[in-house]
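Note that one protein chain of the assembly has been removed; the remaining protein chains are unaltered in position.
On to chain A.
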């Protein structure tokens, strides 16, 4: 890679036509592409179901990833089992590719936990709500990988990369910029995956940057590359390249996945106040799922029956997620005292006992 891409990498046009790129190729099979299509459809379905759950009062909030399925699935599917993902709070499609059960993501949004999953179970770190903080966590984790000697050994099951996700707004945060500095200083095996979905709540990308975000990497001294974030093949190819570099000990890279937040920032947001409907209509023509359907149908890989089966599978998944959501137990206030420290303090034990006694006094009255 003598010259990082100077223009947006695309391998599949919005019309579903395969195009070639001088530096990046997609080596997967038709079955792989059909798998990504399945991942994207499942992601959109779980995202829609979660939005519905919020509208019905079952979730306090949801941050939809509608429109960003290709960026998330293409990159997530480029990771290996031992690679580690540090997400923001919108990476539901990445979570899907890592094998995180959809209902697991809902605890945070339903208000029954503050995240609540074991990051080591799927090498998928907790959702980070304070913008950009996770970029440093991913970089620090990658520094640990480096200290462990788990890069550049040539063993595909040992060499490990970290990928940290954030949005266009996060690139203005100090933490993200500090992560760039640390990662490059130590040649840490971390890939910075920025989904530029054009909007940081109500602020357009031009408020964050006057140059394309991928060019920021230049100033930090590592490669930056812009990819069509609605093209799952291109995203997969570019992320595979960046992860391989990282695993080989060649250090960080910044990927700017150029995409669009087709939904609201969160279910509390109202995009009609700050952006034009025409913009959304334009981006609908670039839908990440439709182009893959067109491509695979034209090649005879899938047909309507295949799509119908997939939709049925997605509906089953959504129904299971909904049932799981409604069955999530509310947290027990008294138990929360146990989670603050690994080594509980006497003071907190006393406060816990006071709380339990106070709560019990009501039960006695009843």
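Here, a residue touches a chain if its C-beta (ideal position, glycine included) is under 8 Å from a C-beta of that chain, and two chains touch if they have at least 3 such contacts; residues count from 1.
Methods note: contacts and distances are computed from a predicted model.
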Listed names "Pyruvate dehydrogenase E1 component beta subunit", "RNA polymerase subunit sigma", "Phosphoribosylformylglycinamidine synthase subunit PurQ" or "Nickel import ATP-binding protein NikD", matching UniProt entry of the absent chain: "Pyruvate dehydrogenase E1 component beta subunit"
Given A:39, A:175 or A:231, the one touching the chain that is not displayed: A:175
Selected residue (touches chain absent from view) among A:87, A:102, A:138 or A:252: A:138
Selected from A:8, A:94 or A:125 as touching the chain missing from the view: A:125
Residue touching the undisplayed chain, where the options are A:7, A:27, A:157 or A:346: A:346
Residue, one of A:13, A:48 or A:113, that touches the chain absent here: A:113
Contact set of chain A toward the excluded chain (per top definition): 86, 113-121, 125-126, 128, 130, 133, 135-148, 174-175, 178-179, 181-182, 185, 338-343, 345-348
